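Remarks on the structure that follows.
Complex shown without one protein chain; remaining protein chains in place.
By letter and in written order, the chains are A, B and C; residue numbering begins at 1 in each of them.
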């Protein structure tokens, strides 16, 4: 390349550097949620299509945890690595994310999850076709829809599934908020990703038997949209009495409940680090008021 | 909201900030033990009611470990995260917790465990009913009581179970005391939770086959009380010759034994960090005398 | 020994200290890849020859992860612990490794993998002979070739396997590049090995069902060459329509794709640490241009 060409390309690249913070953050959330779902759904596909010969239920839980860890290291420095609209909502309420970012963040997360589902489908296309006999369905012993989105176990009621998703997401927030609370005994910043991954692993091992443990509207909606477009048909939305609404809505309430419990049981009563932080305390309190008001 | 309203709510909240340290600590122990049991019992329910299709024995052990880690990050800055009356008793004897805190701490831990059992029961209600055929019992192939409290394996004698709980809890203390002993080679403070979690995982994998590896009176009594009130009946206390007394009492002795062994084999003989700590050494020794006296 | 003898030996040893950096680095890559494959293939042998009685699919994944961690601690200070020609190629493109090092690094990695396969074969010779009935083959229920190299699952097409290896290796690079990117939120340097190990574990659990998840030309070619020389015959190269070319070539493209995605989605848009780093940014950009050019 000639020198002039190089300097022209450099200028072009400088212009390509995204100056708008929100766009940058959205890119971060897209690629982060993409990696989370790539690990998670691909492991689910591996376990199911191999009839548990190449992994078991635990491997899928573990793989989601690895996805959380990797995604956090990937985009924590750019977007905070929420990866979950329920987490973004909580951070809006807690004042750590401006409200106008909530929708762009959430849509980016859904988009990342959708794209990852596409890659997982392409990657495991042969295996999914072999396993399902070519019939893509959300019901029966050869169903493959649960590789992507979550579906309830037959015999669980709607109330149970709502309660399950609320408790699961509340647990998630209750466990990750103290990790970076400087007034509590926080975890090392650079090791947040593996610790949050362990929490997600625990929720997968303990709270996924009723309806798959989505605890994340984007993790569920993105792949569900993908299966709709890829041939599973509208039953992925209509089946089990429009179950898809549960992992879409319940986690949002669960997350707020988790924030509320953390504040009531722990944060309100933490000693202040030093006396001249009265003002910041006052700000904290306004945030807490908002949570209570909700 | 008007300004006057806000300032009135702020004043109210300032009054809600709990000034009494012990009450604050008890809140911490309640929510901490709640989280510990939520992870642990919920995983036990998932493994049992799914007939090991959605997790195995190891998942339940791992989930208890995640519960320990999460609970410790949650309340370590408030109450020290004992989560276990046997640990609280040890810290009383070692002089790290005033004696008058022992009973409030223990009751808080039992309460947290009780509440978690309620949430786990509600969450897995459908699955428990399906699995048990609606008959809540502590005996037989469809028993579901062991999701909550611990029960002995048929064929193990009373002495075996007492020995099991004493050794298990002694191991726990022997393994966690050095982690924060500045004169030994301690673990990083901010990483205590995952390391203690690994110890608890090890005890679950190695010492839970006789009688469930409670090593914690609150972890056992809280859920047992819950099952009593939720329909399993008095057999949860009377079965296996009043077995419930074993995980209630034996861990207390085990914990003291663990402290004693740590002191005799390691702590007494550690070199002093520097000469002007003679006084603190003298204090240490008084504590050690108390342990010996017991 | 007499004094003169000692000083003569010392002089000899000083001469043995390798002054040439590249030779030293190659030694590091040889022993590092040796350790990686020793853990990985030996676990594969243990799982297969014991008919999953002494470990399961997950143990083999976990063992490869331990191998990555151990190998990285072993040679990171000497050669950077690439352990994988696809990683070395990426670092050449990114400017972290001079281009003339690429071939020596890659050959060292293949050599280390070859040597490890020899040790694994000797170690598990009796078990392999018992399991295979003495017939060393790459086909059928008693095949043992997959202990060493990777082979596709019957029913997966060539395109699927190529896509699988490209995506797997892209995921690897996408997940490890941020870990040491100072402008992002990097992991602690001294804990890179266990974190990279977790990423490799995740890829094994999620992306190894199609064709074994090599994501590393040396990890596949070294053991395959060994099986060729040890009695499995030329079918290890010819079987499944010369499948061996897929894990040999596809990971190289996948790695570049991973670098490209990391740059496009994250790195280009990261804020600069401080204004006087314009020059280094300019250098970065030249590197990025090269990636784009490819």
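Definition applied: a residue touches a chain if its C-beta (ideal position, glycine included) is under 8 Å from a C-beta of that chain, and two chains touch if they have at least 3 such contacts.
Note that this is a predicted model, so its numbers are computed, not measured.
*Asks:* For the full complex, can you list every visible chain touched by the one that's not shown?
*Replies:* B, C
*Asks:* Touching the left-out chain: which of C:45, C:136 or C:200?
*Replies:* With C:45, C:136 or C:200 as choices, the missing chain is touched by C:45.
*Asks:* Identify the residue among C:107, C:127 or C:249 that touches the chain left out of the display.
*Replies:* C:127
*Asks:* For chain C, enumerate the residues touching the unshown chain of the complex.
*Replies:* 6, 9-10, 13-14, 16-18, 24, 27-28, 30-31, 35, 38-40, 42-43, 45-46, 49-50, 53-56, 58-60, 62-63, 66-67, 69-70, 73-78, 119, 122-127, 130, 188-191, 193-194, 197
*Asks:* Please output the residues of chain B touching the missing chain, sorted low to high.
*Replies:* On the chain B side, contact with the omitted chain comes from 56-58, 61, 153, 155-157, 160, 163-164, 167, 171, 174-175, 178-179, 181, 183-188, 191, 195, 198-199, 201-202, 205-210, 261-262, 265-266, 268-270, 282, 285-286, 288-289.
Criterion: only the chains that are shown with their structure count from here on.
*Asks:* Taking each chain's centre as the mean of its CA atoms, how far is chain B from chain C in angstrom?
*Replies:* Those two chain centres are 42 Å apart.
*Asks:* Pull out every residue in chain C that's touching 2 or more other chains.
*Replies:* Counting only residues that touch two or more other chains, chain C contributes none.
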